[in-house]
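Below is one structure, written out as structure tokens; the observations come after it.
Complex shown without one protein chain; remaining protein chains in place.
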Amino acid sequence: MPKTKSKRIDLDAKKAQKLFYQMLLIRKFEDKAAEEYTKARIRGFLHLYIGEEAVAVGVIQALTDEDNVLATYREHGHALARGMDAGVIMAEMYGKQEGCSRGRGGSMHLFDKSKNFFGGNAIVAGHLPMSVGMALASKKQKKNNITCCFFGEGAAAEGEFHEAMNLAALWQVPVLFVCENNVYAMGTAIQYTHSMQELEKKGAGYGVKSSAVNGMNLMAVIDAANEAVQKVRDNGKPYLLVCNTYRFRAHSMFDAELYRDKKEVEEWKKRDPIPEFQKFLMKQKMITEKEIKEIEKQVDTEIQKAVDFAGEGTWEPLDQLTKFVYSEREMK
Amino acid sequence: MTEFLMPSLGADMEDGTLVEWRKKSGDRVRRGDIIAEVETQKGLIEIEVFDEGVIEKLLIKEGEKIPVGTPMALINPYGAEAETKKETVSKKKEVELQPIEEKTESKVMEKSTKKEIRIKATPIAKRIADDKGIDLSQISGTGENGAITKEDVENVIVQKKEISKTVKGEKPVEKLVEAELAKTEEKQVEGAPEKKEAQPIEAELDKMEKQPVEAQKEITVTPAEAIRSAVAAAMSKSNREIPHYYLEKRIDMSKALAWMKEANRERPIQKRLLPAALFIKAVASSLDELSELNAIWENGLQLKNEINIGFVVSLRTGGIIVPAILQADGKSVDEIMEVLNDIIPRARALKLRSSELSDSTITITNIGEGSADKVFGVIYPPQVAIIGFGNITEQAFAENGMLGIRPVVNITLAGDHRATDGITGSRFLGALNKYLQNPESL
Partner (left out) sequence: MSQSIKTTYREALKQGIREALLNDERVFLMGEDVGRYGGAFAVSKGLLQEFGEERIMDVPLSESGFVGAGIGAALAGMKPIVEVMTVNFGLLAMDQIVNNAATLLHMSGGQLNVPVVIRISCGIGRQLAAQHSHSWEPFFAHVPGLVVLSVGTHEDARGMLHTALQSPDPVIIIEYTSMLNLEKEISADAGAVNITQAKVRREGKDISIITYGAGVYKCLEAADELAADGIDAEVIDLRILRPLNEETFLASVAKTHRALIVEDAWRSVSISSEISSRIMEKAFYELDAPVNRLCGVEVPIPYPLHLEEASVPQKSDIVNAVKRIINP
């Protein structure tokens, strides 16, 4: 595992607890989502982020509200870290019109324009070119915001990854590419999909600055993300940050995990980012047992509220089916 | 008590086979514990339990295949709080989204009541034909694959229009002349040309008596082609729409002629009777008995009260005209003769009144001149019958086992089979014969 520069991070107890809370919220939310799925209240596909929480939380804390965020179909954690309401996300997954996308998208298409959260994209690597374009727009409009684009190592094999990297570097636009390497592209391990498995080395081929970080360690991710974001914002150039992580659950709910060893999963679970961070905080005396319990309770309440909210939600009336195909403004 | 159900692990998962229980009755379970192993189409999947409690009972045996949602085990939860939470959640109704109903259009099979062959016409041709009441089955189409086109239908309409220019109605020949009558500027003796009801006989007779022929309105001579096409249209329509049946009877005229000869001895020349008058009266009387033949067919049989007998007059210039003897049943043979004497010259001069042209309820055609023995007529719509009288010729006639030479007339009846059946026509001919055998009764 490549080393990250050790840096002293300015992290006060309040922020630290907030980040802990975020990771826990994501963990329990995903857990609940799994349950709701087995009870057939969430349908279609469900891709859970359990085990990878440190990446979303660690990177997004480095961004401002004006920055743009694009993610994949495994985006519940990113949506929550970005500050979207758990109930609104749950309602979306139920398909209720109180959901963030009016129930039209479901689990894979969470959007919130007010939080500059641009999905929720289900075509692997399909959103990478868009993120370059958004960064291009920032540059042309002389705005200070950057665009942060999350994707998996599977996407790094797609043509659109390579085109996007080339364009970003060629046009010198402020986009942070965050590659979450969770080792498996659905059911195929990285050694079967990439000729160059050290993904951060791909950046050099395009003239894009890159680095890799241990994605199971929140502090490491915070450190790397702060640095990367700063570089992008200062230089207006793209950066590729590879976060090496692992998903504890299957690719999606309906996955027998025939492609990996249970032992391997157990090994990675030992590096669970949440207990690790908790331990760290306690050691640094930034949190007490009591506070942990309070946070847990808070999270449980919030999750239950979310489920209730989604459960009480309403179905969009059938006669609205053809809305949102074209804007309702008058066409000339 | 909480039920643990076979979970849905994918939108397309319908069932799973329980391979192995990982817990047994009495075991404590916590959220996240693996409770069993289930075989699915994707492979073996460990299923977890989300509730806390003690397993009360396992409901499914290893090896059983069960649908998603089937209760697999009973779990006794810790504390009542968990119970109520479960209830509120499970009470939430699932609203079934109705599938979008596709607008199904009920198929209306058009039944062709008369014809089995499908008429090929373009949609707009059909539409226009429907609007104007044109029968498509008689038009030959010039469109692709012989389809009847808009132009084909419009041509027929134009033809019809040429015949009955400004007047609505169903009797082209009469209406043509009527139209001509209407055109004149002379003072109108009658009312509007379109009236259908006949004037009271008395008024008619009065007018006829009071006004000499010359004072009646003059009409312009109508061109022969116009009459020809009017006739053509009428006959075509008849052929298209009316299913004709034909009957004939040979009638011995010896008694009738003998009676007529006697009657004529007492009459001045201008009042002498001709067989035509006899025929007309006989027909009128027969119609009294067989009133279904004195009718029109317009969406059904409509019996007529008056018996107005039209009879066909050949025009010297070509073509025919059919004046009517109004209220023939109420006239004596003499009166009928009088009418004939008056009307035939006027007919030939095309100087007829509209009522004389429009109100026939039945038609007689007499092929008196020429060489044919009998005539099978074409019914004038909307009438339902036409009677044809052939020449009275000397023919062999059998009676009481004896063969003689008698003056015989071949009488034919063409009937509209929608209105009447052969038996009616046959009876009519029988009645006709009866009257002609007893001429004094006429």
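A and B label the chains in the order they appear, each numbered from 1.
One rule holds for everything that comes next: a residue touches a chain if its C-beta (ideal position, glycine included) is under 8 Å from a C-beta of that chain, and two chains touch if they have at least 3 such contacts.
No experiment lies behind these values; they were computed from the predicted model shown.
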Field: Among A:Ile123, A:Ala204, A:Leu258 or A:Leu318, the residue in touch with the chain that has been omitted
entry: A:Ile123
Field: Residue among B:Met1, B:Ile34, B:Ile124 or B:Ala258 touching the omitted chain
entry: B:Ile124
Task: With the full complex in mind, choose from A:Leu25, A:Ala86 or A:Cys100 the residue touching the hidden chain.
output: A:Cys100
Query: Taking the full complex into account, what residues of chain B touch the chain not shown?
result: 122-127, 142-145, 147, 149-151
- line: Absent-chain interface residues of chain A come out as 68, 99-105, 109, 111-113, 118-123, 126-138, 140-141, 147, 159-160, 163-164, 166-167, 170-171, 323-327, 329, 331-332
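By our rule, only the chains that are shown with their structure count from here on.
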- prompt: Using the average of all C-alpha atoms in each chain as its centre, how far is it in Å between chain A and chain B?
  reply: 76
- prompt: Considering the complex alone, what residue numbers of chain A touch chain B?
  reply: 31, 34-35, 37-40, 43-45, 252-258, 307, 311-312, 315, 318, 321
Message: Help me check something: in the complex, which residues belonging to chain B touch chain A?
response: 5, 7-13, 31-32, 40, 42-45, 47-48, 50, 68-69, 89, 92, 95, 97-98, 100
